[in-house]
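Here the complex is missing a single protein chain, while all its other protein chains stay put.
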Amino acid sequence: MIRVEGLTKRYDTTTVVDDVSFEVERNSITVVVGTSGSGKSTLLRMINRLVEPSSGRVLLDGADTRSEPAHLLRRRIGYVIQGNGLFPHRTVAENVATVPRLLGWPDERIQARVTELLEIFQLDPALYAGALPHQLSGGQQQRVGVARALAAEPGVLLMDEPFGALDPIIRAKAQEDLLDIQRRFGTTVVLVTHDMDEAFHLGHCIAVMSQGRLLQYDRPATLLTQPADSFVARMTGLSDRALKLLALTSAGEAALPGSSEGPRVASSATLREVLSELLWRRADSALVLGADGAPRGQLTVAAILARAHP
Amino acid sequence: MSGLAITAPRERVDRLGLLLTAAGAVALIGLPFVIFKSNRIVPGEPRALHEVLPLWGALGLQFVLLGDAAVALGVADARRRLVAALAGIVVLALAVAAAANALTPPGNKVVRIAPGGASWVLLVCLGLMATDAITRMRPRPLARVLLLVLTLAIAGAALRIGTFDNLSVMREYAVNAGRFPAELLRHVWLAGGSLIAALIVGLPLGILCHRVPRLRPPVLGTLNVIQTIPAIALFGILMAPLGALAARLPAAAALGIRGIGAAPAVVALFLYSLLPIVADTVVGLRRVSRAAVDAALGMGMTGSQVLARIELPLALPVILTGIRVVLVQNIGMVTIAALIGGGGLGTFVFQGIGQNAIDLVLLGAIPIVALAFSASVLLDALIETLERSGSASTGPTS
Partner (left out) sequence: MAKILKSLCAAALLALATATPLEAAVVVSSKLSSESAMLGEMIRLLLNAHGIPTVDRTRIGATPVVRQALLAGEIDLYVEYTGNAGLFFNDAANPAWKDLAQGYELGSRLDYAAHRIVWLAPARASNAWALAVRGDVAQAYRLRTMSDFGRWVSGGGDTVLICSAEFANAGTLRSLERTYGFVLHSSQLIVLAGGETAATIAAAAAGTNGANTAMVYGTDGGIAAAHLQILEDDRHDQPVYAPVPVIRESVLQQYPQIAAIVKPLMESFDRETLQRLNARVQIDGEADEAVAADYLKSKGWLN
């Protein structure tokens, strides 16, 4: 859905983004990860033309992003930044309604959409619609920021280190919320972060960048089992790659037919969590239960270990 | 007594009250209550309180003042202090007016009676007590504005019904009553007009300097130099070119641009107003949260939409502070415009100086001070209201 072709950005003599190309599938989350100075933020901002590329182009659903005025393009793309950038002098409802207003939606539609979004993001409209940003907690402000980006039902959502300013507990919740929202709305998400764990948690595909170049663009598992070079390997984490690999698969996916007398685990748990539980209990196998409580199968330690390597 | 009223143990005396009581007592004993002049220019003769008021009047005033002293010293509740101070001011003003009435022979319009040193000092002391009480009460902006309007209304009403007609300032007013409203209006027009002109030029200039940092040193530097030119000198310097312009271009003269009169005054005031406006616009815009601007652009606002909907509203409190500085400054400086035919309340000031009639000077000066004070209160209230409604330009804290 989003095709990046040869994007390059040069400032004077410095090349910040160097000939990056990749394609993002519809209805997926792509995480661009790298250390500071890797050019990941600049890359993101070239997608919605906050930065104009020195060369290369971006195709959105087949159309070159330069074929329309930048500000009109951006109204079709959601944008979330670190620190949220909420407008301090506008209420929560007015913040969320920003892009719909720019697009000229009728008032009732805006009102309905704002209420809908606030409810989805667990912000009681009666309490929060008329509140000002400084009256909200950090986590609430972050949710408003994402709601605002989704207000006009964009097909694409760009997020630049959106969870960076949150403390770990709120951050985990925010990440879960993002996964829920993405599933619910089917938005194509491109998210930039420096946190590899976050990348593995959220991304269907991960783009690893260093010093302006795209080193590898693959599914998380492939990144672990077939890193493009030693740099990527080190970035993804050599010390616990086996466990990281296990964390990518859920118990439900890996369950084998049969039953077990051992501890019960949810089918949504990752193999890493199941392994941890089995080791803790000194059990050999676990019974996998579905969301409805019905058994789905069983998993032995051996079966899990078989998946812990390429 | 409400629990809030007692904020200090009974043995501690209010320090401000002590100072004010001491000053007031010394003044009342040592300085004249009113000054009597048999005509406009002879030096005045002092008159004491008991010489000008009947016994009950003099005692009554002293009783009220003593009561105020007691409140100032011992009462901590701000509201009670305010009431006491205001009552004292009213009684004092009425006493001075009564003294003036008593000293004026019937039908005589030549004698001049002015408040004496004691009256002024007491007025200042009571005024300080009142403003201190108001400050302690921390009124909201709207309350402050209402208080100002109320004070002006009461003072205006008292003046209109002639309570103070026998005081020397009001005598000068009576003589100049025909011209006073016009000059007052002209004064406001000159001060406000130059402010508006400075906004029209200064705001865009400030926005430009914010966008193009390279421009800041030359622009702000030039404006700084202009600030240092003394006002009278600048007025004088402008007279010649504006006069020449009026002579060459009849259209300019038709528009009222001349070497004398309002034009050089407005141009000079406009130049003086530019620095605060431009500087405060730049500072205000600089303090707007970068994240909010970036988010606004990223969401698809055009540059001018970002400016109009995000940057300027958030920079507004700082810009308004600049406007307040300019307005108060201009109200004062328009006084000098009278020297070059500009009119305004300054005409009374300079005529008074020329004729050695201090009361004529006061006729010009008191309204000028009242105007400046009112402008300051109104704008401060506006700024605070905006800041309370969340235009905190530093953005969300987390």
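A few remarks follow.
By written order: A and B. Residues from 1 in each chain.
Keep in mind that, in the parts below, a contact is a pair of C-beta atoms (placed from the backbone, for glycine too) under 8 Å apart; a residue touches a chain by one contact, two chains touch by 3 or more.
Here the structure is a predicted model, which is why all the values come from computation and not from measurement.
Seen in the complete assembly, the chain not on display touches B. Among B:T135, B:N224, B:N356 or B:S389, only B:N356 touches the chain that is left out of the view.
Considering the whole complex, the residue from B:V145, B:I340 or B:A375 that touches the absent chain is B:I340. The residue touching the chain not shown here, chosen from B:E172, B:D280, B:D294 or B:E311, is B:E172. Within the set B:M239, B:A296 or B:L386, the residue that contacts the chain not displayed is B:M239. Counting over the whole complex, subunit B has residues 39-43, 109-110, 112, 171-172, 175-176, 178, 189, 193, 239, 243, 246-247, 253-256, 258-262, 338-341, 347, 350-351, 353-357 touching the chain that is not drawn.
Following the convention adopted for this analysis, only the chains that are shown with their structure count from here on.
With each centre defined as the average position of its C-alpha atoms, the distance from subunit A to subunit B rounds to 58 Å.
Note for the complex: subunit B touches subunit A at residues 289, 291-302, 305, 310, 313-314, 389-398. Here subunit A touches subunit B in the complex through residues 45, 48, 50, 71-76, 79, 81-89, 98-99, 102, 132-134, 136-138, 141, 145, 148-149, 158, 165, going by the rule given at the top.
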